[in-house]
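Here the complex is missing one protein chain, while the rest keep their positions.
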Amino acid sequence: MKKFAWILIFVLAFSLVLGACGELTETNEESGAPEAATEAAPEAATEAPAAPMEPFRVAVVMPSAINDLAFSQSMYDALLRVQEDMGGADAFEIVYSENMFVVDDAAAAIRDYASQGFDLVIAHGSQYGSSLQEIAPDFPDTSFAWGTTVDTFGQPNIFAYEAASQEGGYVNGVVAASLTTSDIMGVVGPIETGDAKLYVDGFKAGVLATNPDITVNVNYIGSFSDVALASEAATTHISAGADVLTGTAQMVVGAIGKAEEANVLWFGTQSNQTSLAPSIVVASQVYHWEVMLHEMIDLINSGTLGGQSFTANLANGGEVVEFNPDYALPADVQALADETIKGITDGTITITLP
Amino acid sequence: MITELLSTTVLIGILASGIRLATPYLYAAIGETFGQKSGVLNLGVEGQMLLGCFAAFYVALTTGNLWLGLLAAMIVGAAMGLAMAFVTVNLRAQQGISGIGFYLFGLGMSDLLFQRLMGTVETVKGFQRIYIPGLSDIPGIGEIFFNQNILVYGAYLLVPLAWFVLNKTTLGLKIRAVGENPDAADSLGVSVARVRYFTIILGGTLSGIAGASLSIALLNVFQQNMTSGLGFIAVALVYFGAWKPVGVLGGALLFSMVNSLQLWIQVLGIPVPSDIAVMMPYVLTILVLVATVSRVRAPSALTKPFERDD
Partner (left out) sequence: MRSRLSTLFDALLPVLATLAALAVGAVMLLLLKVNPVEAYGALWKGAFGSTNAFAETLVKATPLLLVALGICISFRGDVINIGGEGQMIIGAIMATWIGLIFTDAPGWLVITLALLAGFLGGAIWGGIPGVLKAYFNVNEILSTVMMNAIAVQLMNFLLRGPMIDPSQAELASKIPQTARLIDEFHLARLAPTRLHLGALIAVILAVLVYILLWRTTLGYRIRAVGQNPSASRYAGIKVPRYMVLALLLSGAFAGLAGAVQVYGVNYRMITDGSASGFTGSAGFNGIVAALFGQLHPLWSIPASILFGALLVGANSMQRVVQVPSALITVLNGLVVVFVVSSEIWRVRRQRRRLAAAKEDEAPPTPDQAKVQTEEAGQ
């Protein structure tokens, strides 16, 4: 009897594991999920720029998931767009390591990809710079890209890229300032640094340039993953009277839900967040890294492996403010937005950050 | 600015969001209380919650039925509890460490399923706030207590229920006996294994509900690692509450309200660095415990596997 119970439990425990996996395969076939299982067999390092006939091979190391609707996804989507432009997986091969939030593991991944002879190894996180500085000199024939930053460490094989996220933030801010009626806005951020800080400062600048009487309350919740706290921060803003919210990084998905519930407006950044709340997302600043990726690839193919830095901005199309077609933006506000974008593009508007 | 903290809007905001934020902690911590009362430390709560989060969300999304989602979360949580019980009761494995194993399993598995089955962050229309005519309209009080969703109310009903079961029923007596002196309980004919199986599976089920309360009631999204350490805080709150459901309630409310307070401090622009503000709930929880030096002892058999001397 006792033995039977044991076996029963054992079977149950295993079926938990296997059952879960069973579900995995079911949709594996139907879902057109990015099957990047390209079996990157570690070929002997062909450390030369790709010959025209061979596929261009890119490896990317990212701090969060490729489907985070934020920073990492912006790069993965951009790579997929490049792949499409270049004629599919035969011409442009992508491999990736996601969730590499441990800097040391990311470093191992970067080194490994480099030694496998990839044409371009992208370190998509500002925290990876220090590791890249160590690794790049060991692989002089491999091209590296590091973002978001402007620093190439003076290395001939490192490209640097960054997003002028204050620009899209500014546009979002101008539009937001035209739509608010309570003159109070809320911002939810992760930690007060990097891309997040740039966007938030840009947003504030845009709001205040349009109407200096508006109060912009900012909340940094100290985490990139705490969805619950991000959502509560949004609720706090709403209680404080905010009728427009924005936020940056992947944990804001919780905040968007609260905005929708309370029917206050949301402005997104990094990836297009319209799908999460079609009724209240006004616009998202989206990074189109493919613009710089194309430039880098052209340079690599012509023998320049690095040493330059790129900034994605509104002028070069690396940043696009994507408006939600389902949100009825008043024509005058749309006009103001277009004017602001034009102003930033031609340099008549300059954004001063604190 | 400091005086603004005392305005009614802020106070109501803090209380209402404190009550809301405390919900997942309550489910998970009360479940953990049952486990610890019977002598089992489960550090895998976070993993159980994450799988519960995903199960509830995915089932609610595909079937459109929130109750089925909740049920799925309970089943998944219970299954995780069953596995935990087998490992700690039958195999007498070190409890803390197997909990960490189950945490990692839940963290990875929920993410894997999310990527394979959904692929991107989606939203679902979760349990809505319940409007109670009359009560919900009372200024202040209505906003704080009578404008929440069903899972929030469930969490607070769970507190007296858990107290009753633990202190006033034979089952509760057995649980406490097994946690204090398993040998004596065993000699009186109480099956230590059965009691522990019950409490661990119950704990898993409640952790599953805790996850569901996030993914289909409070936040209505699923994202990888969305609990972000909440399960570990829940375990800590059991110690804060000294293994009493009411104490757990106090701890959960304190932690949540201070968390809400720090959000307000930032919103009102009080010049405190954001990181320092974020620290507040953690620091205060410790300080409160220090100030109220308690002499309550852990259940004697906590973390000790039971084995008959034959």
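Here the chain labels run A and B in written order, and each chain numbers its own residues starting at 1.
Convention: contacts are C-beta pairs under 8 Å (C-beta built on N, C-alpha and C of every residue); 3 or more make two chains touch, one makes a residue touch a chain.
Note that this is a predicted model, so its numbers are computed, not measured.
Of the listed positions B:Gln94, B:Gln128 or B:Ser191, the one in contact with the omitted chain in the full complex is B:Gln94. Across A:Pro55, A:Gly169 or A:Gly194, the residue that sits in touch with the chain not pictured is A:Gly194. For chain A, the residues touching the absent chain in the complete assembly are 14, 17-18, 21-22, 24-25, 28, 36-42, 63, 95-105, 108-109, 112-113, 125-127, 129-131, 148-151, 162, 166, 190-195, 197-198, 222-225, 353. Where chain B meets the chain that is not shown, the touching residues are 41, 43, 47, 83, 87, 91-94, 96-98, 100-109, 111-112, 115-116, 224, 229, 232-233, 235-237, 239-240, 273, 275-276, 278-279, 282-283, 285-286, 289-290, 293-296, 298, 303-305, 307.
Note that in this section only the chains that are shown with their structure count from here on.
By the touch criterion given at the top, residues 6, 9-10, 12-13, 16, 20, 23-24, 27-28, 31, 33, 65, 67-69, 99, 186, 191-192, 217-223, 225-229, 231-233, 235-237, 239-240, 250-251, 253-254, 256-257, 260, 275-277 of chain A touch chain B in their complex.
Remark: chain B residues 9-10, 12-13, 16-17, 20-21, 24, 79-80, 82-83, 86, 90, 109, 111-113, 115-117, 119-123, 214, 218-221, 223-230, 259-260, 263-264, 266-269, 273-275, 278 touch chain A in the complex.
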